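Take a look at the following structure, please.
What you see is the complex with one protein chain gone and the rest in place.
Order of writing sets the labels: A and B. Residues in every chain begin at 1.
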Amino acid sequence: MENKEKTTIVLFSGELDKAIAAFIIANGAAAYDHEVTIFFTFWGLNALRKDQKIAVNKGLLEKIFGKMMPRGANKLGLSKMNFGGMGPKMIKHVMKKHNALSLPQLIELAQEQNVKLVACTMTMDLLGLQQEELMDGIHYAGVAAYLGDAADAKVNLFI
Amino acid sequence: MENKEKTTIVLFSGELDKAIAAFIIANGAAAYDHEVTIFFTFWGLNALRKDQKIAVNKGLLEKIFGKMMPRGANKLGLSKMNFGGMGPKMIKHVMKKHNALSLPQLIELAQEQNVKLVACTMTMDLLGLQQEELMDGIHYAGVAAYLGDAADAKVNLFI
Partner (left out) sequence: MENKEKTTIVLFSGELDKAIAAFIIANGAAAYDHEVTIFFTFWGLNALRKDQKIAVNKGLLEKIFGKMMPRGANKLGLSKMNFGGMGPKMIKHVMKKHNALSLPQLIELAQEQNVKLVACTMTMDLLGLQQEELMDGIHYAGVAAYLGDAADAKVNLFI
């Protein structure tokens, strides 16, 4: 148990393609029996948001951030060829056609494989995101916890 | 032979500047006698495309992707200050002026130094890219092969 290989990924980016890449690597590493952590920070947190609007108390600026940032894995755009939302539709279409798992399915698989999903509490504060707005079953921690995991890991990626 | 240091790079991004950075690091590591792998996935695959159009059978969506994505190392844009193609011209000009290797030359040098160039077969499927459309002398593999290399490597980067 102690001697498991470790892999950590910082998911900073909020785009569909980068989130898919992060979860494919994470699920692959978990399948290889690595202990895997994904640390969601800045725009990466949007992948963990619930689809529906959650009623929470927020300041004005936090409300604006909340409105403007994509709400959950289904709403993310592409880092390239987004074309106002057409790009993500095309990618989702070809993924379905090739029987590739969608991002929500990849997240579910990661949770089944005990990939530790950690939301960065510092950026949650900054962007005004509250725990009620994020999906269930995730962890909350700061950069110190990330560094603790990363210092023990063989593979550390920033995406 | 067994004890060589290993370095892996995932090239996810399809921009000229990021591809140049990836190949400069890869060639540097190879010069230091590291065993180096670059794993090309998503937009990064475009750096491996042949210049000319290759006649292959594709579905409509795959044809659209093929048309819209840059065809090869000479056609990539910049991640910043692209200015509709002026930016890459400026960068290529200053690189030539300073006798820096161009991206095609960096790729050639990498192949001479036995840097292993691996195209991600899963994203090739998704984007409809076929082996005939990519340059010669590269490998084809999936995320499992990448993780096998990365778990043995000291330096693992995601670009």
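Throughout what follows, a contact is a pair of C-beta atoms (placed from the backbone, for glycine too) under 8 Å apart; a residue touches a chain by one contact, two chains touch by 3 or more.
Note that the structure is predicted; figures quoted are calculated from it, not measured.
Looking at B:Ala21, B:Val56, B:Met122 or B:Ile138, the residue that reaches the missing chain in the full complex is B:Ala21.
Residue positions on chain A in contact with the hidden chain: 10, 12-14, 41-43, 61-62, 64-65, 68-69, 122, 125-128, 143-144, 146-147, 150-151, 153, 156-158, in rising order. Residues touching the missing chain, restricted to chain B, are 5, 7, 17-18, 21, 24-25, 28-29, 31-32, 34, 79-81, 90-91, 93-95, 97-98, 100, 154-159 (touch as defined at the top).
Definition applied: only the chains that are shown with their structure count from here on.
Overlaying the C-alpha trace of chain A on that of chain B calls for a turn of 120°, given as a multiple of 5.
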